[in-house]
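A single protein chain has been omitted from the complex, and every remaining protein chain is retained in its original position.
Right, chain A next:
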Amino acid sequence: MMGAMSTRERVLWYLGALAIVLYALFPVAWIISLSFKSQGDLTDRNFLPRNPSWGNYETIFSGSARDLFLPALRNSLGICLIATFVSVVLAMFAAYAIARLDFPGKRLILSTALVVAIFPAISIVTPLFNLWRGIGLYDTWPGLIIPYLSLTLPISIWTLAAFFREIPWEMEQAAQVDGATSWQAFRKVIVPLAAPGVFTTAIISFFIAWNDFIYGISLTSTEASRPVPAALAFFTGASQFEEPTGAITAAAVVVTIPVVVLVLLFQRRIVAGLTNGAVKG
């Protein structure tokens, strides 16, 4: 496609892409810059910090915000990983059935998933709050994992079902003719073909859970289960007249890191898997 473009067109494309990248990355760069500024320099109207320092990071890792931030980071990681794992495993079974089998109620499942996905979280938070307090799930890990599943499962089922439909299932039969047992055919042929789809879905699920704020702030009250986005709201400055901007930006940078790492780690696999290509000519 690129080859068919004239130089002029290509330059325009690159300019456009550059504009979008700048637009998207500018706030990130700003937050990084802020996180390296000292309290006094925050409003110095300078993009680059004058005296870059690790002060804000020290605050959240070993200073005053430490008891707020570190447990929150642990909660976020644990809860999101578990929610992602459970959601991907369940979605894999569901999507496999949807892609491979014909059973009554197939469309019902898919449309229900869609309805759940578009249902605003804010409208169920209050009833959930009351219910969780009643049954003792309030301020616990499962108390967040369950609502997170409601956010991640529908999208996981949809993405995986779409992905599984693309897998040429004739491969499985070819493998069986080549002498594989059903299990070997699944493990040596279907799993490698499905893996990129599963990774993609896992990453999407993880992001959704990681970014959640509403459930995190409403269904927790202590560091027993409060995730990072909610914990940021509880940061305080050195005095009560001081905004904790520095600490918040440092924490924001820290929570962005896992996301970036995940994408860098798996983008290769995802792209490689998607471009491995069709079977037919």
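Just so it is clear, contacts are C-beta pairs under 8 Å (C-beta built on N, C-alpha and C of every residue); 3 or more make two chains touch, one makes a residue touch a chain; residues count from 1.
Following the convention adopted for this analysis, contacts and distances are computed from a predicted model.
Student: For the chain omitted from this view, which of "D-lysine 5,6-aminomutase alpha subunit", "RsbT antagonist protein RsbS", "FeoA domain protein" or "Sn-glycerol-3-phosphate ABC transporter ATP-binding protein UgpC" is its UniProt protein name?
Tutor: In UniProt, the chain excluded from the picture bears the name "Sn-glycerol-3-phosphate ABC transporter ATP-binding protein UgpC".
Student: Have a look at A:Ile60, A:Ile98 or A:Leu193 and name the one touching the chain we're not showing.
Tutor: Spelled out, the listed residue whose C-beta touches the missing chain is A:Leu193.
Student: For the chain left off this view, which of A:Ser62, A:Ser111, A:Thr126 or A:Gln173 is in contact with it?
Tutor: Going through A:Ser62, A:Ser111, A:Thr126 or A:Gln173 one by one, A:Gln173 is the residue touching the chain not shown.
Student: In the complete complex, which positions of chain A touch the hidden chain?
Tutor: These residues touch the chain not displayed: 168, 170-171, 173-181, 184, 188-189, 192-193, 275-281.
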